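Dropping a structure here in structure tokens format, bear with me for questions.
Of the protein chains in this complex, all but one are displayed in their positions.
Here is subunit A:
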Amino acid sequence: MKIDWAALGSVFGVSLVITVVMVGVFTLGIVGLSRRERAVAQGESAGLAVTGAYACFAACAAVVAYGIYLIVA
């Protein structure tokens, strides 16, 4: 009997890193949107925050797309 520790280890590492990075990036995106919400409420603009937010969401969408690709392939 041979247990594939390498595969298990890589599942562990990959899952940990991807989850933390994904959630982190998405949270940053949310922070950007919240900043816009506050800025709009005070009549200011928050162009940089919004651009950053959409960049974050785009990155997340790309990872999700890759996930779907993995399911299909």
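A few notes on this one:
Rule of thumb we're sticking to: contacts are C-beta pairs under 8 Å (C-beta built on N, C-alpha and C of every residue); 3 or more make two chains touch, one makes a residue touch a chain; residues count from 1.
In the analysis below, contacts and distances are computed from a predicted model.
Missing chain, UniProt protein name: "Phosphate transporter", from among "Peptide/nickel transport system ATP-binding protein", "Spore germination protein", "Oxidoreductase" or "Phosphate transporter". In the full complex, subunit A touches the omitted chain through residues 1-4, 7-8, 10-12, 14-16, 18-20, 22-24, 26-31, 33-38, 60, 64, 67-68, 70-73.
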